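Following: one structure in structure tokens, then a few remarks.
Shown here is a partial selection of chains from the complex, left in place.
Lettered A, B and C in written order, each chain numbered from 1.
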Amino acid sequence: MKALIYQGPGKKALEDRPLPKIIAATDAIVKIAKTTICGTDLHILKGDVPTCKPGRILGHEGVGVVDSIGAGVTTFRPGDRVLISCISACGRCEHCRSGMYSHCTTGGWILGNEIDGTQAEYVRIPHADTSLYRAPKGVEEDALVMLSDILPTGFECGVLNGKVRPGDSVAIVGAGPIGLAALLTAQFYSPADIIMIDLDANRLDTAKRFGATATVNSKDGRAAEKVMQMTGGRGVNAAIEAVGIPATFALCEDIVAPGGTIANIGVHGVKVDLHLERLWSHNITITTRLVDTVTTPMLLKTVQSGKIDPQRLITHRFKLEQILDAYDTFGRAASTRALKVLIEAA
Amino acid sequence: MKALIYQGPGKKALEDRPLPKIIAATDAIVKIAKTTICGTDLHILKGDVPTCKPGRILGHEGVGVVDSIGAGVTTFRPGDRVLISCISACGRCEHCRSGMYSHCTTGGWILGNEIDGTQAEYVRIPHADTSLYRAPKGVEEDALVMLSDILPTGFECGVLNGKVRPGDSVAIVGAGPIGLAALLTAQFYSPADIIMIDLDANRLDTAKRFGATATVNSKDGRAAEKVMQMTGGRGVNAAIEAVGIPATFALCEDIVAPGGTIANIGVHGVKVDLHLERLWSHNITITTRLVDTVTTPMLLKTVQSGKIDPQRLITHRFKLEQILDAYDTFGRAASTRALKVLIEAA
Amino acid sequence: MKALIYQGPGKKALEDRPLPKIIAATDAIVKIAKTTICGTDLHILKGDVPTCKPGRILGHEGVGVVDSIGAGVTTFRPGDRVLISCISACGRCEHCRSGMYSHCTTGGWILGNEIDGTQAEYVRIPHADTSLYRAPKGVEEDALVMLSDILPTGFECGVLNGKVRPGDSVAIVGAGPIGLAALLTAQFYSPADIIMIDLDANRLDTAKRFGATATVNSKDGRAAEKVMQMTGGRGVNAAIEAVGIPATFALCEDIVAPGGTIANIGVHGVKVDLHLERLWSHNITITTRLVDTVTTPMLLKTVQSGKIDPQRLITHRFKLEQILDAYDTFGRAASTRALKVLIEAA
């Protein structure tokens, strides 16, 4: 089968690979229909993710059809149309039982990282019963692909951790795909204001169309000041960090209101300054989270009932044979204006 | 009346002052029976608290008897025995209504800071209806003094924010009065382990007597390692920071388990490093809080019913005339082994 | 001044009355701009509310302008445009401090019940600081009148108590004004389905326009069966009772899913059957609540930001002189299709 292989820092190729096989009784093999590329895949390609070794098939998102199952799989049958979660969860360990699938002792984010992933014609899914979701009737595959990772990530790490409530003021720092996923799902809770902050005017335009009530271009270094003005000097109830660098985290520290929350989504490469000399008395909460995908059933219902249209995140479409072009388009998002690129494998 | 006056950095004196008077209709004048000294008073004396100007009567803790009330006070009458909260709360502003009294727009921590305090024979209490608490029958004054600040601070900022639950592993970094207050109140929730960490062997001994299940002397720089060993490599569900310096916050970052909480109580003078390059995916929560004293009614019930004995925190007793000695004893806690020093004003 | 007087069961009249005066330091006198009639006013007129004595000025909803204030009022000044809460709250007692204003020891629902109310040119508001809300700029008075009672009641007793979440299935039994208020505010949380149940086809049509995803006419006694069918046999996550009779409560018991909630809003005159022989093992929650109006600040923000348009509840308009006509129209809602009738006093 065709598969996109990580060949070490800076190198990738579309190669022929043998079909994956059932290894454990709890495995399923899924024939991929559609997949996509995540910002994390670009991190891997930069060499930033040491757990991912050369030779690995990348990708942790996708929808497909169950091809075969191990002896211990009871929830799915061959032929079932399924959504693949980016997080593999055994459903048995202490962490899974407390809803923290991201820290599953034999799972977590392993797809396209520690084991072969979804940017291929077939993929082996461990812990299939608790890592796949039946695709609801009437929901398009394109929408489903957005539920593998980006939508639950924006929702769980940003919106739920940010405790967004009706009438709240919310700021989202970073209008890339993940920030936009937070923007879309924040609207589930009817905040009064969602202020979107980014350096890129195009992305801010997109944010406006996606429901931002205000945008701030942070190019001039005055974003904090502007947000404080917009909120009558109060700051925001939830500051969602969706970039992953010290400057954007610092911005969140500057704009969070007393009693508010900084919900970090960004993947950080270096430490940040936490200004406790100022914030120790501000009654704030800071959260970090690797997505658990525990809200996938909830998100499926919101998509099915039309409360959210995640396909809006898809800007480009490719065939699996064109996946190198897809990477190129996604990698040059500033100029291509790519958000999510959809890749059809079948 | 006699009162302890802050005279600028490094200087204090016991002086004669005129009796305080009702200024606003919501004020009460309270005749102090007993008061105490807080670590924050020492901060003021170092010149670290710019809102507190020379000439100020210090102190924000105490019990006493209502002497007179303004026209708008409906809850108390002269003669009522009352607990004074360290936080003045109007009960009307947005923050008070959401239970965040610490950020009351016309109150907060102002006693012995922006207005004259309790280390005197009389004190004026603004917003008396919502800043005083009726002393329950049968509860000793000594116990009540511990409820002005230290007990709610340890409880709200440490234990409640740390979400301590039955069976949890808890670490408290810092076995000073505030860490010990967290230790006492953490036991309300029956955690399995409470590991107390400090540099001072005496304080760790005290912690053992107060209910710590284990102690770690951090002198050798191996505290994190030891805590990880004690918790089977998992770390603690709640790491309570009760010191206020970068090293102790860093220790909390090292020992908090995935899904756990760092509850900061310490008053920090400088920023700390937040290692998001490691913690971004650990599903942790960090909280900061200036005590709100919203749990005072709850704490009064726990004292009244004998669930906690806060008098254990009192190590020394003085008369108001001896308050300079009291400061000396409290200021040299390492050698005097002082925790809380009780001062009788009447 | 003109005022609508309850004259005992079945009797009411528009009479001339002296202007109200400040009694306590915490009172304010408000000149009514607009008021409305509540279903509870009809209950009083039937003689069902023994706390309300003949001679009482009715009404507990309204907006107006502060005319004068007592010495203890600090939040408002004469001339301030204010929303009147149906619940008077001292902000000081144990219940107020825990956010349960409905049970304020010197307040609660007393307006137009135990003390004179708002269906008049002027009204005295006790505990003014914590029972009035500043009218935000740009929000129309008509919308504000809906925030005195009906919107917080639907929201707090129905939606918040019902724990409505994104993707949930919700049923609201009763499409009268209060059920419709629950319908409008349930949408803050993006449930997948809101099934509206009533006997009146007109009200169900209105419900559809207000956002119900499905309606069930319960005339044929098969409502439970139909709801179970609509939910794939599961039942609803939240069943909101907005009528107040045994039959509608029984319907809620029949349709609540395991793990779900029955949130009672209805004012009941007789006991109901609770089928614990069936429900003891269903992991359900049943809640009751007299509105606390603690969410008024939140609701004001949702109105101000356009997340909800409560004026849609207003079907008829009258002058204060025509208030008997207003009562007539509101009292014959089945034929007049009245929801809320707005009464202009100035």
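What we mean here is this: a contact is a pair of C-beta atoms (placed from the backbone, for glycine too) under 8 Å apart; a residue touches a chain by one contact, two chains touch by 3 or more.
All figures in this text were calculated on a predicted structure; none of them were measured in a lab.
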**OP:** Fill in the total copies of the single sequence across the complete complex, 3 being in place.
**Re:** 4
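As a convention for this text, only the chains that are shown with their structure count from here on.
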**OP:** Per the contact rule at the top, check every chain pair and give me the one with the most C-beta pairs in contact.
**Re:** A-B
**OP:** Please work out the Cα centroid separation of chain A and chain C, and write it as a whole number of Å.
**Re:** 41
Original post:
Residues of chain B touching 2+ other chains?
Top reply: none
Subject >> chain A residues touching chain C - in the complex, by the definition given at the top >> reply: 165-168, 187-190, 192-193, 213, 297-302, 304-305, 307-308
Original post:
Given the complex with chain C, which residues does chain B contribute to the contact?
Top reply: 25-26, 71-72, 74-75, 90-92, 94, 96-97, 99, 129-130, 294, 297
Original post:
Of all residues in chain A, which touch chain B in the complex?
Top reply: 95, 98, 100, 102-103, 244, 249, 258-259, 264, 266-277, 279-290, 292
